[in-house]
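With one protein chain removed, the remaining protein chains of the complex are shown where they sit.
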Amino acid sequence: MFSFELLLEAILFGVLLGCFYAAVSIGLSVSFGLLDVPHIAHPAILVFGSYCTYLLGRYGLDPIIAGIVLMPPFFLLGMAVYRFYYETFEKRGTDTGVRGLAFFFGLALVIEVGLILAFGVDQRMVEADYIGKSLVIGETRIPWRLLVAFGVAVVLTAGLTLYLSRTFTGRAIKAVAQDEPALRLMGANPVRIKQWAFGIATAVTALAGAMLIIVGPVDPSLDRIYIGRTFCVVVLAGLGSMTGTVAAGLILGISESIVLTQFGASWAPAVAFGLLLVVLGIRPQGLFGR
Amino acid sequence: MTTRGAGFWIGAAVAIGLAGVAAGVIKNEYFFFAAYPILMYVVLSTAWNILGGYAGYVNFGTAAFFGLGAYTSVALIQSTGAPLAVQIFGAAAMSGLLGFGTGLLTLRLRGIFFSIATVAVIFIMETLFINWRYVGGATGLQLLRPAPIWPFESYIKMLFVVMAVIVVAAVAVARYIENSWIGRGLHAVRDSEEAAECSGVPTLKLKVFACTISGALMGAAGAPMPMYLSFIEPASTFNLNYSIGALASAIIGGTAHWLGPVMGALLLTSLQQYATVNISNEMNVLVVGVLLVVFVVAAPDGILGLLRKLKRAK
Partner (left out) sequence: MSDALLQVNGVSKHFGGFAALSEVSIEVRQGERFGLIGPNGSGKTTLINCVSGSLHNEAGSITFAGEEISRLPAYQRTRRGIARSFQIPRPFSSMSVLENLVVPLEFVVHRRSLHQTNTSEEAMAILKTIGLADKADTPSNRLSQVELRKMELARAMAARPRLLISDEAMAGLSSNEVAEVLGILFKLNETGITIIMIEHIMQAVMRFSQRVVCLDAGRIICEGTPEAIVKNGDVQKAYLGA
C-alpha cells in the first residue's frame, strides 16, 4: 500500500542518513578522489574509529568528544600510512596498480580481523543521553542519535569543504590533485602536501567513525558493506568534489531509505552497490567529475 | 608438440593419476574433505591470475563468480536433476557470462573502478539469491548427494578427483593463454595500457576475454561446492573469503607464471587449514592478511620471484 506520509518520512530519514553517508565518505573523497590513492581500507579505518570510540566510551567519554579526541592520533596514523604507501609503491612506478590495491586490501583485512580478535564478532554500541530517545514531531519520531549524527556530519563536511577552498594548505591540496608538476615548479613539495591531506582525511574519518557507532551498533565486518556506500558516494559525486559528496550522499541516503520502506531490509544493502554499478556504467565521471 | 609441452601434459596425467590412486587407496574420508578445498583454491587463484596477474586488473569479486557457479548447479539440480558434468559446464557458462558482462561494463575504466565494481557484484549476487526462494533463499537449501559413479566408492572421493581434473583444465588454459599472443597482449596492457593500444593491441577485447575466461573457471570451481557441503546458503557462498584466498594465493605464489598461483594456493590453503583447525578461524584470516601485506611490500614477485633470485645467486 502506498502512503504519501510514509514516503515523506522515508525521504526525511533519507536526508538525515544521506548527510551521514556524506560525512562518512568525505575522507575518501580526499584520499581517493583528490589524491588518487586506492584506499579500499577506508571503511576499515572508519570501523576502527568506531571501536576506538567504543573503548573511550567505556571510560565514560561521550562519543562525540571521543571522536574529536581521536582526530589527532588518526591524523598521524594517516600521515604514516600515506608515507609508507608512497615510499613503497608510488615511487617505484612499475605494477603499482595491483600492488597498491592489494596492500590496502590486506590492510583492511588485518584491521578487520584485529578487531575480531580484540572485541569478538558481537555488536558493540555506545551510550549517551541522546541515544535511545527520539524527537517527536506530530506523528513522526526521529531518533535523536540520527539528528546528532546529522548535525556533526553537516559541521564536518562544511568544515572540510571550507578548509579546502579557503585556506592556503587546503588550496595546495586541490592544486596537487590537479597539476602536480606545476606545483613542484612552484617550489612546494607535493609529497608533503599529499601526506598532510591523507592525514586530514583519516582524522575526519575518525570523527565519522564515532558517528557510525552513534547511529547504530557496529561489528567488525561492517566495513564490507561500507565499501559499497563510501565508494558509491565518492564515484557518484565525481572524484574530488566536496559538494558532489554531499549531493551523492543525499541521493544514496534517500534511495536506501525508500527501498528499505518499500521493499524491505533484504534489498537495502544492495542499493549502494547497485547505484555504484549504474554510475560506472552510465556516467563514470559522476555528477561533478573533473 | 615441444618437449616442454609434452612435459606439462605428462605431469598433468600423473597428477590426475595420483588423485585417482589416492581415491582408491586412502580409506580416511577426512583426507578428501581437507584436500578438496586446497584443489579448489588452486583453480580459483589460477583463474584470478589470468586477469589479475597477466593483465593487472585486480578482481575482488571471485566470490561472486564462484557463488554463481555453485547456485547454477543448485538450480540445475532442482530443475532437471542434472549430472555433475552438466552442472560444471552450466556453472562455467553462467559465470563466464557474468565475467563478460562485468568486464564490458567496467574494464573500459581505470583499474580501481573495475576492482570496486567487482566488490559490488558480490553483494548484488548475494542479495539476488537471498531473495530467490527456488534455490533456498536466505535460509538455504539442504541437498542430497546422489550415488557416486563407478569406480568411486564415495561421493567425496569422486568430487576430489573431479576437482583434480578441473585443476588440470584450469592450469592448461592459463598456461596456453600465458604463452600465446593473448598473454603477450595482456602483459603489454599491464605494463602500459596506453602504449599497448598505440602498438595495435585491442586492449578492451583482451581484457574482457580474460575476465570471461577467469569468471568461467571460477564458476566451474564453484559447481561441485553444493554437493561437497550438502548444503547451500547465500551468506557463506558469497563470502569475501573466497576472493581473499584466490587473490592472496596468486600474489604470494607469484603472478608472472602459472606455477605461482598453484604453489601459492597449495601452501596458503594448507596453512589456512592448519591454522583454522589448530588455532582459530580468525587467526587463519589474520595470517592471510599479514602474509599478503608482507609479500606485496617485500616480495612483490611472490615465492616464484624469490626462488628465481635464489637460483641466480648460486
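Per-chain numbering from 1; labels A and B assigned in written order.
Just so we're on the same page, a contact is a pair of C-beta atoms (placed from the backbone, for glycine too) under 8 Å apart; a residue touches a chain by one contact, two chains touch by 3 or more.
Quick caveat, the model's predicted, so the values are computed rather than measured.
Considering B:T139, B:S192 or B:S230, the position touching the chain not shown turns out to be B:S192 (whole complex). Annotation: of B:V201, B:I232, B:M263 or B:V288, B:V201 touches the absent chain (contact as defined above). Within the entire complex, the positions of chain B that touch the omitted partner chain are 181, 184-185, 187-188, 190-192, 194-204, 256.
The criterion applied here is as follows: only the chains that are shown with their structure count from here on.
Look at where the CA atoms of chain A average out and do the same for chain B: the two points lie 32 Å apart. Note for the complex: chain B touches chain A at residues 52, 56, 58, 60, 105-106, 109, 111-113, 115-117, 119-121, 123-124, 127-128, 130-131, 138, 190-191, 240, 244, 247-248, 251, 255, 282-283, 285-286, 288-290, 292-293, 296-297, 300. Across the interface of their complex, chain B is touched by residues 32, 38, 40, 88, 94-95, 97-99, 101-103, 105-107, 109-110, 112-114, 116-117, 224-225, 227-228, 231, 235, 266-267, 269-270, 273-274, 276-277, 280-281, 284 of chain A.
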